[in-house]
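Of the protein chains in this complex, all but one are displayed in their positions.
Chain naming follows the written order as A and B, and within any one chain the residues start at number 1.
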Amino acid sequence: MTDQNVNVSGRLVVGRFRSARFISGRMASNKMLMVGGVIVAVFTLMAIFAPWIAPYDPLELHIKDRFSPPSASFWLGTDNLGRDILSRLIFGSRISFQVGAIAVSIAIAGGVLIGAVAGFVGGIIDDILMRIADALLAFPPLLLALGLVASIGPGLWTVSLAIGVVYIPRVARVMRGSVLVERKRDYVVAARVLGQSPWKILLFHIGPSTISPIIVVATIIFALAIIIEAALSFLGVGLVPPTPSWGIDLDVARHYLHRSIWMPLFPGIAISLAVLGLNLLGDGLRDYLDPRSYSTNAANTGS
Amino acid sequence: MTDSSPSDTLLSVHELRKYFHLNSSFLHRSGKTVKALDGVSLHIKPGETLGLVGESGCGKTTLAKCILNIETPSSGQILFEGARINDLSGENLKSLRRNLQVIFQDPFGSLTPRMRVSRILREPLDVHSIGKSDQRAQLVTEMLERVGLRADHGTRFPHELSGGQRQRVAIARALMVKPRLIVADEPVSALDVSIQAQIINLLVDLQREYHLSYLFVSHDLGVVKYISDRVVVMYLGKIVEAATRDDLFAKPFHPYTISLMSAIPVPRAGGRTAEVDVKGEVPSPINPPSGCPYHTRCHKSRSRCTTEIPQLRQQAEGHYAACHYPDREVKVDA
Partner (left out) sequence: MIFYIVRRLLQLIPVFLVMSIVVFMFLHLVPGDPVDAILGNEATEEAKASLRARLGLDQPLIVQYFMWAGRVLTGDLGNSIVNGGSVLDTILQKAGVTIFLAIGSVLLSVIIAVIGGTIASANKGTWIDLSVLGAALVGVSIPSFWLAILLMMTFAVNWQLLPSIGYTAPAEDFTEFVRHLILPVVTLGAIMAGALSRLTRSEMIDQLSQDYIVTARAKGLSKFEIVYKHALRNALIPIVTFAGLELGTVLGSAIVIERIFSLPGLGQLIVESIFLRDYPMVQGTILFLSLIFVLINLLVDISYTLLDPEIRLGGEQRND
């Protein structure tokens, strides 16, 4: 998918080109961080408190008010079955963020483990694991997710699992890279000289230093997971109607383009905003957590 | 250098070699070898400080890492209290670790970034089961105070400390296990000059208190002169001169040592040293010069120097140098 390729695979595939940022500099990155953080926070709150915020049950049919435009009783209008679009959007954020959270957890758990082992153990194990990771990265992500969902079936958990698995190799690559850098640092040598066991060194010394890049990649995978879930649901192979998924709502909406512009408009805005927020957050965090700026800062605090 | 009886030697290194093979990927085999250590021998006595001097790339850090059992030497022996240590593993290695510790140049890189100081200092106690677990916090506090920090520094992260404070933490960590020998790899080079003196004095005090030996690695002869009992000078993986501190500074034999000494700033008026320029760059260890490794930069290189490798020979009582034409004329102010 193009839209999701832009942030991660765009950067991975074209790693040798200069990274093309919209804005640069510390001030700008703080702004990105703030705007992205606010957007993501709003969606997170919406997802958590959906039942209390939403004016209606997202599945409740208001047969008399089908296709109604935004009004005092239905702020964003209703859909083809008279369901409140706003309520479906709010509950949709719950679905999106659930899928995102589960998929990211799976990708992080698998990727961190595999990447850490590959980077720390090295040798033939590293070679084999990274060859496999490269092969999995060579699949277009949506295609791989589609194939996995085709075999393990539709639903929130299977979709999240499929998306999570698709992004394991990406996390593994990032993790391995950090471990390779960190394990040469003096503090690791010092821990070895102290006689600390290799696995405790990996866990207590190297592990915490790899958190920053993992947080950044997790944010971006979160955005990708939201898009892929929406795409799978849109294609009819992801979540099952009448689940209030943004992707499902868009799929329904495209059949009623002549009746309602509100049905396709709002779910699309929701997806775009959520993805934009997460991408800004990811970019902002990347600059903010950059280990180089981190150590320069720290060095300046010297007496 | 001379063999010394095991009784008065803490650590001895015999004919140590460490070769790195470059870029031997599957399809490209360049076959190039870097001789990071090319037959190095030395020894350290209990309570003694051995200064190890040389420019970067001369193999001094590789030597330190071999002694610390971080790198495996290609050949040669390392003896600690007479027992061979270069292929230890398991419990034997662990008990060696208690006796052999390290301090690095960059105290920021050598402290785990996301660990509080108290945890950094407690870890060695946990690893080696030193003290009862409820006493360990007390031991950490005592050590913090011993190295000139306050107890509340224990709650900080390394990046919340100054460079000097960080190096004190690194020293404290090395001391937690009460080692016999500390390898100090450029321990003050990254610090401000004013702080350098404090740290050096701390090291000297601690040496007296704990009867420590130091292998003090540095490129700075000025610092080495201050702290060392004996000094070894390395050049391109080989020892080129070795003597007691006083002998070496009174009467250096090797032209390389002389050129290094001329680089020490001398504050006294009139006390000008014989200036000998270190000309040119250090040759690449991948393509070391034939004959004497120093001949490409030596001001008195002759034809013999380009073909024959000079051996380390006793030039005066307990004073060794590897030079075909050891300099006896040039005097350096000690």
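In this section, a contact is a pair of C-beta atoms (placed from the backbone, for glycine too) under 8 Å apart; a residue touches a chain by one contact, two chains touch by 3 or more.
Predicted, not measured: the structure shown is a model, and the values here were computed from it.
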Given A:81, A:101, A:136 or A:181, the correct residue touching the omitted chain is A:136
The one residue from A:159, A:216, A:237 or A:281 touching the chain left out of view is A:237
Of the residues listed, A:51, A:69, A:153 or A:241, which one is in contact with the missing chain?
A:153
Need a quick check: the contact residues on subunit A for the chain that isn't drawn.
1-3, 5-7, 9-10, 13-14, 16-18, 20-22, 130-132, 134-136, 138-144, 146-153, 227, 230-231, 234-237, 250, 253-254, 257-258, 261, 264-265, 267-268, 271-272, 275-276, 279
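Heads up, the rule we're going with is that only the chains that are shown with their structure count from here on.
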Where on subunit B is subunit A touching in the complex?
65, 68-70, 93-94, 97-98, 100-102, 104-106, 108-115, 123-124, 127-128, 158-160, 162-165, 170, 173, 177
Tell me, which parts of subunit A touch subunit B in their complex?
185-187, 189-196, 204-205, 208-209, 211, 294-295, 297-299, 301-303
